[in-house]
Structure formats: structure tokens, C-alpha cells
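Worksheet: one structure, shown below.
Apart from one protein chain that is not included, each protein chain of the complex appears where it belongs.
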Amino acid sequence: MSCSFGEKFRITVFGQSHSEAIGVVIDGIPAGIKLDMEKIGKFMSRRAPGNNAYSTKRKEDDIPSIISGVVDGITCGAPLCAVIKNNDQHSKDYSKFRNLPRPSHSDFAAHIKHNGFNDIRGGGNFSGRMTAPMCFAGAVAMQILEEKGIRIGAHIEKIAGVSDSRFDPVSVNSDILASISEKNFPLIDDGVKEKILTKIEEARLDGDSVGGVIECAVTGMPAGIGEPMFEGVENAISQAIFAIPAIKGIEFGNGFDCADLRGSENNDSFIVEDDKIKTKTNNHGGILGGITSSMPIIFRVAVKPTPSIAKPQMTVNLETMTAEELIIEGRHDPCIVPRAVPCVEAVTALALINLI
Amino acid sequence: MSCSFGEKFRITVFGQSHSEAIGVVIDGIPAGIKLDMEKIGKFMSRRAPGNNAYSTKRKEDDIPSIISGVVDGITCGAPLCAVIKNNDQHSKDYSKFRNLPRPSHSDFAAHIKHNGFNDIRGGGNFSGRMTAPMCFAGAVAMQILEEKGIRIGAHIEKIAGVSDSRFDPVSVNSDILASISEKNFPLIDDGVKEKILTKIEEARLDGDSVGGVIECAVTGMPAGIGEPMFEGVENAISQAIFAIPAIKGIEFGNGFDCADLRGSENNDSFIVEDDKIKTKTNNHGGILGGITSSMPIIFRVAVKPTPSIAKPQMTVNLETMTAEELIIEGRHDPCIVPRAVPCVEAVTALALINLI
Amino acid sequence: MSCSFGEKFRITVFGQSHSEAIGVVIDGIPAGIKLDMEKIGKFMSRRAPGNNAYSTKRKEDDIPSIISGVVDGITCGAPLCAVIKNNDQHSKDYSKFRNLPRPSHSDFAAHIKHNGFNDIRGGGNFSGRMTAPMCFAGAVAMQILEEKGIRIGAHIEKIAGVSDSRFDPVSVNSDILASISEKNFPLIDDGVKEKILTKIEEARLDGDSVGGVIECAVTGMPAGIGEPMFEGVENAISQAIFAIPAIKGIEFGNGFDCADLRGSENNDSFIVEDDKIKTKTNNHGGILGGITSSMPIIFRVAVKPTPSIAKPQMTVNLETMTAEELIIEGRHDPCIVPRAVPCVEAVTALALINLI
Partner (left out) sequence: MSCSFGEKFRITVFGQSHSEAIGVVIDGIPAGIKLDMEKIGKFMSRRAPGNNAYSTKRKEDDIPSIISGVVDGITCGAPLCAVIKNNDQHSKDYSKFRNLPRPSHSDFAAHIKHNGFNDIRGGGNFSGRMTAPMCFAGAVAMQILEEKGIRIGAHIEKIAGVSDSRFDPVSVNSDILASISEKNFPLIDDGVKEKILTKIEEARLDGDSVGGVIECAVTGMPAGIGEPMFEGVENAISQAIFAIPAIKGIEFGNGFDCADLRGSENNDSFIVEDDKIKTKTNNHGGILGGITSSMPIIFRVAVKPTPSIAKPQMTVNLETMTAEELIIEGRHDPCIVPRAVPCVEAVTALALINLI
């Protein structure tokens, strides 16, 4: 099913950008977990739109209301349903997109798929807003994973051609990941922040947008997790990752760079360290044969520039089948990369909790 | 489950490199399909090891025997089971890997996962040999897809740093894909063949290996196929692709390049052509919001260099927990990229047939 | 997952008897369906508790609020989420059951399963109240099925040993089913109504309860629906039926009676009628080899007497591990059979819509 993920910790996301509410049901959540709602709220605020230059002006408090599955703050084993009200929709903005599909948006594909009955307002359930319930479910999963010593953290690896440093794939650890996630604008090298913000602001002033790359690491994964073939860690993470709108690529370990190496350069020798078996290098990104090796899991994802831009664009009127110029008004992030960082962490948590 | 894929056209792959046989069961195959066994055999021979410089000397005839699901050459609606005998195993070669995991192989991860009971011979069911039944199932799926006008084709986009041309993402068509798949060494620009073969031969003589990139295209996909969120075309293809050993990354459309573009450069304007709605460019790789747009699907995957190399490597003896030098003897492809090309096509077919 | 059902029209039920709300998400509902909310409401009112002798006094308006998946009354292809508020809970009634599991209730099993964290209030998500969202989802499914000419109807076959007539398994049709579902107390032979009501009232006055049997028929099913072995019509219906609390048995066609017949008595000869192939008798209940034969589907389910009775009962105090007398106070149906009738229809609709 399209909006469900996972077999053991199964989530089903519902809602559209402008429906009465959006939310998620988690079926398979263990009983007896005391939810840290403050931590969950803090995590979700990393995704929430703010007042800074790079995010939409839409005001969302995005506080999820838990309507089932929890008694006195503790999970009871029944499915947990969390609902987030939609308060601040401007539905009128979107009526014209019914016949004028926005370039590189889901509008056209959804129109064909649903015979024109798709909810066009705000992108319907293709909206980036649907990542809010994903983040809620991911935050719950992360809490459970952290109790097992598993930590997930991501940062902006690149925006508009300006690159951050990368995680050291061998030495990255939970402290490094924790400090990254404290940051309002998660970079390893804060020195590039100004340059990136300038690029984003330039795009915004041009009525344009910019893309980027996010890098994610997972530490504390024991060896032996994941199944071979179709249920490996790479299969599961990539299936989850492409649920985030605007992701167009994923690479694990040294990824596409491995294509240019020789085996002797790319292979990671096994070594003993602190009586544990590790690898000297970590080109494999913590995954061998689809299964964890106990080294940090490392992957990067490509985020396309926001397709909603203020600049005039050409499209086709679906009714008249003629070319037409389209002006998209309203508020749109000139860069969604920073807000996508917690989304990447969240769906990674959902993928991993189902493998453990 | 690890070795199963798909909900409607569900395959379950079984076997190990050195078990009595390997094979696949296809549950959900429609009744009434006359299997073109000659075409299937031809497709499988593209994956089979040969006598050329870049592939293992292991002799496999790899002719699948269909033991159920087909009556007089026509499917009867019951699950189709195809079995391939393992004839030419040299099981003695592998005994030492039990305690000496090969770098960047699944040995160590599988050892931990299965408490040392994993079949170490030839990599067990992590072996590249397991792609043979995947290719059989994929060939069956491709036959069904081709009857619907859907054509899948892939080529070597890069080996050892030497690049082929890429598909034109707008004009690629079924004729181009058909002609590529006729080639023994599938390149768009045959002019780079000699250079690539030289690189592979150099690596082989050095006891080393090389990696590469494969590009795949799908033409004839109608618009509106795929589900939003977790069951989109990208989710499904990537989940299937990472079942092929040695794949470390996947990107759709212009992939990681989109990260450096502005929205105005990356967006694909809609146009009308032959009374049909298309896009002027195809940076989106035929997929918008997880759903097909009717433009060709385009993606590339990164293939790491064969981890089995003749050069001495360092590993850890799992029994003594001390460093030890490892010499891998036997036959191993210095480059698996050419043989992985039909595998990419096959699993793509499996992903798509489950979405249609 | 425990609270999810179906692969194509997948429902996930959430909530507990005394949580803030209960509800259901339907993932996979086609776009473009105009929901007949009046009909859905009427169907749900058949399950709702009333003021009659045989049902609880708990007042529920049970009007579902649709918070996603519908735009202007028409489904948009996104998951449909319907929420029913819980207004009239008396949570104090239940605190003592934490340590005093009610005989033949889920209390004890749920306590062990969830380590004592299960929501004990009103039976938590084991409550009969959870059939309200099931009925909502079933009513939506029935609307879609009815557009295809498929009609589902059930009646009270027996309560407290007093039997109604049975459907004629050959001649039952959609008109008969429609007229049954109009009835407040669905019997074929209304002549036994008074006798049954008397039996229920006697049990109520004794602080006791009674059980019964429900018979369900489905007309208009084309032949050839269902899959052999594990996904047949019987497998699917029975998996769905046992989601209704208090069901302890199911039989298709002539069911357990077939055990006493000879093949020559039990076999249903094929005949031609109106140019269609039918069977002369219908002992097979419309299902052969797990697949529909085009004859009416017929099955009966056994409903145990409500386990919550006013009479004193013996149980064990889980804390002290000593025997203790238990008095269950509060409102409980002396007979749940009438209210279970629409529940049986609803889950049957859910099973069938996933097979079509």
C-alpha cells in the first residue's frame, strides 16, 4: 500500500496538505514505552517551517495530538494514532493548477492516476507537509532505537554547489551526531553557512530555488542486522527514503565513487580494535551483503531544487491542450534541504526499526 | 522476507552457490502466457559467465528446468518453479573463508547473522550466482511487459573511469534499447570498448578488479503508474536493485547533478507533442511524485569493483582474533559490470510488473 | 500487523474503548467515489447501541468524522481517515480489572502480552466498540461492491437456542438481502422474534447473557474470484471474521453437516439455467477450491454469550495469586448477536473487496 511502511512497526500516513488534518497510525508499537514528548516536539520543530529566509511563511504549530495507543503517557500496545490539524491553508491559491500542472511537480502524474479526482490543493497528499507525520513516527522510532544505543544523525552535505565536510565514516560517533542535531542549520563545518545562506537568498530574490545533498550516519548498529537480497539494509533504507518528496538519488558508503576505484583500493580490510572486529576503512558504508557490519552506516541523498518557483514557467493547459505560461504565487521554500534533514533521519529510523 | 519480492507477481529466490540447485518460484503469474524460452535463454546467456577476459572461468550452462506452473509451454496459473542445477562447484576452495572473512564480502556479516551456520561455499546465497534465477524471473516479466509495449534496456555507462555516452532521456526509444541488448558488450558508443577492455585486462593482470556504472532506461510506460510515498516507482526499483550484489548507489533522472541546479534549470516544462503531453527535458527521469509521467524512466546504478581479488589482503582470523594475510585463489571476474547489465534490467522488470 | 487487513483496500483500525477517539484509515481506496454518507450512517446505526432490551445503555452517537481522503464528498485517492470521538466513557468502572481478569475476556491474555501496560479501560482495543470503525470501512467497501452488483446480507440464525429459518442457498438474491437489512431485528421468520426477545430478557433479569449464530449470504459474486490455497475466499473471510470479538466458529455452505453426508449427497451437480452454469444444490456455499462458483456465498458464524455478566464469578487476583469473587458492574449487552450482524457483513465486504 502506498502510504504504509514496515511489517513489524508499521506506519500508515494519512492526510493531504489542505484536508482537515494529517496524521499517522503506528501499528506494532510495543507496550510500555514512555514517550518523551518534549524530545519528539523538538525533533519535529527541526522540520517545521520557520521565519528564516529559506523556508515558507506558512505558520504551522504542527503539534501532534495523540488520540489512541497511549495511556498516561505510556504506550499500551494498541495502534498509536497521532493527528495534526491543518489550520492555515490558503486553498484558493491552488485552483488553477487543476488544469495547469506545475513543472516537475506531481500534479500531472496524480491527475492521470486519479482521473482528475486528486486533491490539487497544496499538492494533496504529495505535499512536503506529509513529512510531518513521518517525522513524528520517526521520532518515536528513534527514541526506541536510542534506548538500544543506535543513533541517527544527518547534515547538509551540499547546497547550491557549496559543500560541507563529510562525516569521517570510520570515526563518526553518537556524540558527533548529537551535536549536529542540536544545530539550527546542521553543518559539520559552520564556516560555509554564510556562503550557503547567501546562495539561497540570491535564488529567492531571483524567484528561483536551489537543491543539495544530505548525508546521514547511523552509529551503534550491531553486526548481523538486515536480510540478504530484497530485505537488506540498503533496500529498506532506499525504499523509505524515496517517500520523501524531491529525493532523486541515494548512495551508500563511498557510493558512485566506488565505480572509479580498483578492488584493492575499495576493499575495507578487517582489523581488531578493542577486541572487536572492525574495518580499517569504511567504503562499504557499514553494509555488506545487505547486512550490517557494525561499522557506521553512511549514505547520502540528492535533493532536487524546490519545483515551485516564482519565475514564469511554461506548461500545458490540460483542458485546451495548448501551451500556457504559469505563474506560481504564494509561499514556497527557496531551499528545502535544511528541513529535509530530519525527514531523512526519521525515515531511516523507520527502516531500521523494522529490521531489528 | 529476504528472498521474496513483489505482491502480485511474487518471486522467491532459493539456493546457494554450491547447493544442489538454485531457482525461483513465481507466484501470481497469469495463466495463458506462452513462454518464449528461446528469448529467455538468450537473455540469461547475457548474464552467464563466458570465456572472455572479464568473466570467471566457471562453466555453467545455467539452463533452467521448469518443474511446475507450465503445461505444454503455456502458464497454467499455478506458481512457476524453475530450477538450475549447480554442476561445477569447487567447494574445497572456500573452507578457509569460514574463519578468514574476505574484505568487502558478505562473509563476516553473514557469519554474525547466522551464528556461523551460513553456507560459506562460494558466498552461499549471497553469491552473484543467485542473480541467475532473478534473471530468469525478470525475463518472464519482461516478456509480459513487452506485450504491453514496455521495453527495458541498460548499458555500461562507465567502467574503470572510462565513460560511455548516456541515453538521451527524451528521445530514447524501444528500438535503441533493442539494439543495445543485442550487443555482447552493451555500450552506446562502441568506440570506447577497446579502452575499457584494456583497463579490465590491466586490472586482471595486477590481480585486481574494477567497478563501474550501469544506466537503465524504460520506454513505453504509461503515465499514472506507481503509488505515492512508499510504493512509488523509485521506491520499488531501488528496493529491487539493491538485491543485486555490489550495487552501492542509484540515481533517477539527472540524479545527484540536480543538487547543483536551480529550480528554473532543473524543472521540466510540459509540452504537447503528437497530441500527447510530454516534457521538454527529462531531468525527472520519468517519475514525478513517485508516479510515471509517460517520459522514459532513466536511472543509473554504481557497481563496486569485485571484492574477490588475487592480491594479498589483510583480514582477521575469527577464531584467533589476530590479523592474517589472505590470498583468494580460484576464478573471479576482474569486472562484473557487463554481467550485471541484464541483472539490472531483470529486477527493474520485476519492480515494474508489480506496479502495473 | 494486528489491526490492519487487506493488501489492496487496506484498513488499519485504531483506538481503545476509552481513548480520546477511535477510527480507521483506508489506504488504497480508489479516487472518484462519491460516498453515500446517509447510507453509511444508516448501516452504522444498525451496530450502534440503542435503548432496547438487548443492548448496552452507553450512549454513542458514533458519527464518524472524515479527516482525510475526501474532497467535496468524493474520494481523492489519498488514504481516507475517519475518526469517532469517545464521549461517554466511565473509566472508573474498570480499574479493578487490572488485577482481576474477567472470565472469558481478553483481560488476562492482554495483560501477559503487554506486560500489564494494556489499556484495561473498557477492554481497551479488544472492546466490541472497535467494531464501529470496522463497520464504517465495511460500509464504504459495500458501497463499492454494490456498484458491481455484489450484495451482502446477514441475519440472526439463532439466539439462545431459538432458531430462525436459513437462507435458501440456491434462490437467495439481492432483494431478499436488502429486505433483511431493513429490519431492526434481522430475522427471516419474524414469528420467532418475540420468543427470542423473551429469552434475552430472561437472561438479563438473571444477570446473565446468551449467544447465537449469524448467517451471511453474498449474491452477485462472479465466478473465478479468489486464489487457491492460502488466499481463497474461505481463508480471507475467516481471517476477517475472527477480528470480531466473541466469534468462535465459522462454516461455509452446509458446513459441519457435510461431515455426515456421502459424496453423492453432498456433491452439487452442475446445471444450465438462463444460459449460465449454476449448481442444482449449493452445499459448497458458492466456493469451490477457494474460488467463487457464481452461486451465492453462504456461511454461518457462532457468537458466544457476552462474557460480561452481572452474576458473581470466580477469578484470580493477579497480584496476590489467590481466588477472588468478581462482580462486574456497569452496562453490558445481555446479547450481542443483533449488533454483530452488521459487523459480519462489514468484515465480509472488506475480505471480498480485497479479492476483486
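When the chains are written out, they are named A, B and C in that same order, and each has its own residue count from 1.
What we mean here is this: a contact is a pair of C-beta atoms (placed from the backbone, for glycine too) under 8 Å apart; a residue touches a chain by one contact, two chains touch by 3 or more.
The structure displayed is predicted, hence computed values, not measured ones.
Peer 1: From the list B:C3, B:L100, B:V140 or B:L261, which touches the chain that is not on show?
Peer 2: B:C3
Peer 1: Check the options C:I26, C:C135, C:L187 or C:I250 and report the residue that touches the missing chain.
Peer 2: C:I250
Peer 1: Among B:S45, B:S68 or B:N99, exactly one should touch the missing chain; which is it?
Peer 2: Here the residue in touch with the unshown chain is B:S68.
Peer 1: In the full complex, which of C:S19, C:N125 or C:S181 touches the chain missing from this view?
Peer 2: C:N125
Peer 1: From the listed residues C:A78, C:I144, C:L177 or C:A240, report the one that touches the chain absent from this view.
Peer 2: C:A240
Peer 1: For chain C, which residues lie in contact with the unshown chain of the complex?
Peer 2: Residues in contact with the chain left out: 1-5, 13, 101, 103-106, 108-110, 112-113, 125-126, 130, 158, 160-161, 203, 206, 208-213, 223-232, 234-236, 238-240, 242-243, 245, 247-272, 275, 277, 279-280, 283-285, 287-294, 302-309, 311, 313-316, 318, 321-323.
Peer 1: Provide the residue numbers of chain B that touch the chain removed from this figure.
Peer 2: Here the touching residues of chain B are 1-4, 7-8, 10, 12-16, 19-23, 25, 27-28, 31-32, 65-69, 71, 74-81, 83, 110, 113-115, 117-119, 121, 124-125.
In this text, only the chains that are shown with their structure count from here on.
Peer 1: Compare the CA centroid of chain C with every other chain's and tell me the farthest one.
Peer 2: Relative to chain C, the chain whose C-alpha centre sits farthest away is B.
Peer 1: Centre to centre, by mean C-alpha position, how many angstrom separate chain B and chain C?
Peer 2: Here chain B and chain C have centroids separated by 47 Å.
Peer 1: How many angstrom lie between the centres of chain A and chain C, each centre taken as the mean Cα position?
Peer 2: The answer is 40 Å.
Peer 1: Suppose each chain is reduced to the average of its Cα coordinates; what separation in Å results between chain A and chain B?
Peer 2: Chain A and chain B have C-alpha centres separated by 27 Å.
Peer 1: So which stretches of chain A touch two or more other chains?
Peer 2: 1-4, 13, 110, 113, 125
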